[in-house]
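To start, I am sharing the structure in question, which I have written as structure tokens.
Note that one protein chain is taken out, while the other chains of the complex remain in position.
Coming up: chain A.
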Amino acid sequence: MLKVEALSKHYGSKKVLSDVSFQINPGEVVGLVGENGAGKSTLLNILATLISPDKGNLSFDDHSYDSDLQKVRKKIGYIPQDIAVWEDFTVEENMVFFEQLSWKKKSKAELRQLCQNMKLEQWKEKTQSLSGGMKRKLNIAISLIHDPDILLLDEPTVGIDLKSRKEIGSYLHGLAKHEGKTVIYTSHDMEEILSFCDRVYCIGEDPFYKELLEENGKLVQVL
């Protein structure tokens, strides 16, 4: 279970997150919405241990972010908003590179299967020459190499075609429902949020998202 208590973060004089608290259970898919600059990426970055909050207690499965950092990191799969892959490597090389440095050993066949789950079939192709959507798929696949328990996805599906998007969505949904993973993701695609998320967190004062989602029968909590 992911627990966040009284989390605050500001950049300079700008308050981005103030006194945010929530809990997410294993097997839940939670959406994160809000306008540009609301603080979605900031929150995910904090959950991914990449930046530290000003205040607040975080823990995952009773491992505190402060004292058990490496244990927490081992469980985190973070998919950054900006595509983070080696452009001069092939898909295969990218997968092998991060597999070598990751927490879990995987065979090439397993790595390839992971790409196929993301609907990425180009295995030997240079990443440079992939389309934007294909790179996005690779970006997701790399983050799943070590079978993380908690998936933090920052706008993972931007630019991915509708068909693949649906398939990736239901794959991630399946990971949550069948393997008990915790999935948190941000998206500006309302339809995607509506069809895959169990609950939605809304960041920011603007009532627009809350009203829109509640009209469609979603459980919304404002952070």
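Criterion: contacts are C-beta pairs under 8 Å (C-beta built on N, C-alpha and C of every residue); 3 or more make two chains touch, one makes a residue touch a chain; residues count from 1.
Convention: contacts and distances are computed from a predicted model.
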Quiz prompt | Undepicted complex member, UniProt protein name, chosen from "1,2-phenylacetyl-CoA epoxidase subunit A", "Aldehyde dehydrogenase iron-sulfur subunit", "Oxidoreductase" or "ABC transporter permease" | solution = "ABC transporter permease"
Quiz item: Of the residues A:56, A:80, A:169 or A:204, which one touches the chain left out of the display?
Solution: A:80
Quiz item: Which of A:66, A:161 or A:191 touches the chain that is not shown?
Solution: A:66
Exercise. Return the single residue from A:93, A:125, A:167 or A:189 that touches the missing chain.
Key: A:93
Self-check item: Missing-partner contacts on chain A, residue numbers
Solution: 48-52, 65-66, 69, 73, 76, 78, 80, 82-86, 88-89, 93, 96-98, 100-103, 142-143
